[in-house]
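Here's the structure, in structure tokens; my notes come after.
Left out: one protein chain. Kept in place: all the others.
By letter and in written order, the chains are A and B; residue numbering begins at 1 in each of them.
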Amino acid sequence: MPITLKELADLCEARIQGGDLSAIIYAAADITSAQAGQVTQLTNSRYAQHIKNSTASACFIAEGFAADSIPEGMALLVCADPEISFIKAVELLHPARVYNPEIAPQAVLGNNVALGKEVFIGPYAVIGENAVIGDGSVILAGAYVGKNVKVGQNCRIYPYAVIYDDVVVGNNVIIHSGSIIGADGFGYKFRNNMHVKVPQVGNVVIDDNVEIGANTCIDRGALGSTTIGAGSKIDNLVQIGHNNKVGKNVIMCGLTGVSGSCDIEDYAILAGSSGVADHVTIGSGAVVMARSGVAGNVKAGAQVFGSPAKDKKTAYKEQIAVSKLPELLKKVKLLEEKIQALEAGVKTAP
Amino acid sequence: MPITLKELADLCEARIQGGDLSAIIYAAADITSAQAGQVTQLTNSRYAQHIKNSTASACFIAEGFAADSIPEGMALLVCADPEISFIKAVELLHPARVYNPEIAPQAVLGNNVALGKEVFIGPYAVIGENAVIGDGSVILAGAYVGKNVKVGQNCRIYPYAVIYDDVVVGNNVIIHSGSIIGADGFGYKFRNNMHVKVPQVGNVVIDDNVEIGANTCIDRGALGSTTIGAGSKIDNLVQIGHNNKVGKNVIMCGLTGVSGSCDIEDYAILAGSSGVADHVTIGSGAVVMARSGVAGNVKAGAQVFGSPAKDKKTAYKEQIAVSKLPELLKKVKLLEEKIQALEAGVKTAP
Partner (left out) sequence: MPITLKELADLCEARIQGGDLSAIIYAAADITSAQAGQVTQLTNSRYAQHIKNSTASACFIAEGFAADSIPEGMALLVCADPEISFIKAVELLHPARVYNPEIAPQAVLGNNVALGKEVFIGPYAVIGENAVIGDGSVILAGAYVGKNVKVGQNCRIYPYAVIYDDVVVGNNVIIHSGSIIGADGFGYKFRNNMHVKVPQVGNVVIDDNVEIGANTCIDRGALGSTTIGAGSKIDNLVQIGHNNKVGKNVIMCGLTGVSGSCDIEDYAILAGSSGVADHVTIGSGAVVMARSGVAGNVKAGAQVFGSPAKDKKTAYKEQIAVSKLPELLKKVKLLEEKIQALEAGVKTAP
């Protein structure tokens, strides 16, 4: 949606410095590729070098950001928080796809389904009996919403996301394609040389403003609920086992696994390909670094690395020490020889 | 399904101690949350402390388990194997959803499909030509069953599980949503600077009583079969490459990968996020610990840890040694100085 520079600045709470107020801006782009007619942002000094050759028509920049070599004709959009202003610009210039309320004739709705106002249900979506879909929610083609499921308002469920029976989803939740919410947890008892399945009769409860990436799995509780707190963001291909309690505004990056019955407290960050053993607490605001495996509790605010994960500083110290180890082996061998010589010397001393 | 305490005890092979035989039990719950009208279990002394404040109406407990402070009014359900009795109780109180036999009008069945008795096929399921579905099996909405596939009796295939052509599935097999059984193995030959695809014309054969979690992938053999032995349980997001032979009652936890042509023998356990290189044998009953990467054969009964994985004790010893390494570096530096002093002393000795 093209817009004038003047409108863009007003809507994004920026002050224009230079440029032509009536110029048409039609797209947003990265500073490395933005061209005439496009707006970009400069927020990281690492990219400052790119501005001087940029042909972008406008650039969001923080009040007081030291950018020299601004190309002639580029308008600066000076603002308090250029990252947030740029997000607004992207939303204006590249509006999200709107789905006009409609129940596709190819959707299958079970008995006693309660649909809110202005709901979109795509073709081949299947909505189980007694399910509730809140106002403004969009259930795209082929999404599966099980029996007794509650989906809140303004949610977006992408194609072939699967929500098993009894799951509860809050408002403004996004679930991407291929994510499976509420499959059975992985629990067996070993008897008579066989694995006896423990029934998984709990559910999953997802609070408001959660986003779940593609092909992620969140298992239902064995008894009780697996819960995801408000505002938490979960990337693709993440495994969240049964009975985990994930707090608010938690971040979990791709390919991370949380086994079961863990407490992942508010604002914790689990970086890519990390893992957490069962019955572990990751304290509020703690950071589990990429590829780390946590076997015991992590204190609030701590940063841990490695497998098994340790305090980041300790882990780094050990890493550096390991890199010196081949050299150390040689040194010790030399010391042994010297001591042998000294011992011989002492013995032969007059 | 509510039930009296007396009935519950009888059906779960427990002896009632205390409580009211005619009390109605309507649900099972964990000991940390169970309330009046609910039954729980106490099998782990770690949770023994929770019993004294519990308002649960009944609690399964082992013959001879030392539990003091039983709250007044709580019935003890004393039995030989409380975990198994509790599983029975959960099954009674929270019966699995039953799908009445039906072929949904929106299902697509290819030519010559053979359906057993009392089969359920959900809307938008697609069953390929010549497929066979055994008695009592439930194929849920949108599940895809390819050409020539055989599904045994009493299986449950969840929405959007995909079974490629020619796959064979035994009896009592559960396949959760998003799992892909029989996609092409990952095989190429590098010629003329290109990767030439090796045709993957084998299949997957899954034996009885296997459970496969959500979004797991089991690739077909290049030639011949990838096989999963009876009673094996595979968690979510597991990758099993082509031509692996997985034995009986094997456990594979979430995010584990087995590359190809491996033998994973009976009762082996691959813990979460572990991995196995190609052409490797994991011996019967061996345990690959979480996040370990196995590059060579593992003996029956062995427990290995780390990447590359080693015998658990060796790996632990090394881990402890590494934690002492920064200190060791300092010690050796001190020794060097002392030896230098000694050498100087020897030289200057009269």
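The rule is short, and it goes like this: contacts are C-beta pairs under 8 Å (C-beta built on N, C-alpha and C of every residue); 3 or more make two chains touch, one makes a residue touch a chain.
Just so it is clear, the model here is predicted, and its values are computed rather than measured.
A.B. asks: Which of these touches the unseen chain: A:G185, A:G213 or A:P308?
C.D. replies: A:G213
A.B. asks: So which of A:T4, A:N236 or A:T314 would be touching the chain we can't see?
C.D. replies: A:N236
A.B. asks: In the full complex, which of A:A36, A:A114 or A:L329 touches the chain missing from this view?
C.D. replies: A:L329
A.B. asks: Of the residues B:E118, B:D135 or B:D184, which one touches the chain left out of the display?
C.D. replies: Here the residue in touch with the unshown chain is B:D184.
A.B. asks: Extract the touching residues of chain A with respect to the undisplayed chain.
C.D. replies: 28-30, 33, 81, 83-84, 87, 90-91, 94, 96-97, 104, 106, 122-124, 141-142, 158-160, 174, 176-178, 209, 211, 213-215, 231, 233, 235-237, 249, 251, 253-255, 267, 272-273, 290-291, 307, 319, 322-323, 325-326, 328-329, 332, 335-336, 339, 342-343, 346, 349
A.B. asks: Applying the definition given at the start, please give the residues of chain B touching the unseen chain.
C.D. replies: Chain B touches the missing chain through residues 108, 124, 126, 142, 144, 147, 160, 162, 164-165, 178, 180, 183-184, 186, 188-189, 191, 193-199, 201, 215, 217, 219, 223-224, 237, 239, 241, 255, 257, 259, 273, 275, 277, 293, 295, 307-308, 310, 314, 317-318, 320-322, 324-325, 328, 331-332, 335, 338-339, 342, 345-346, 349.
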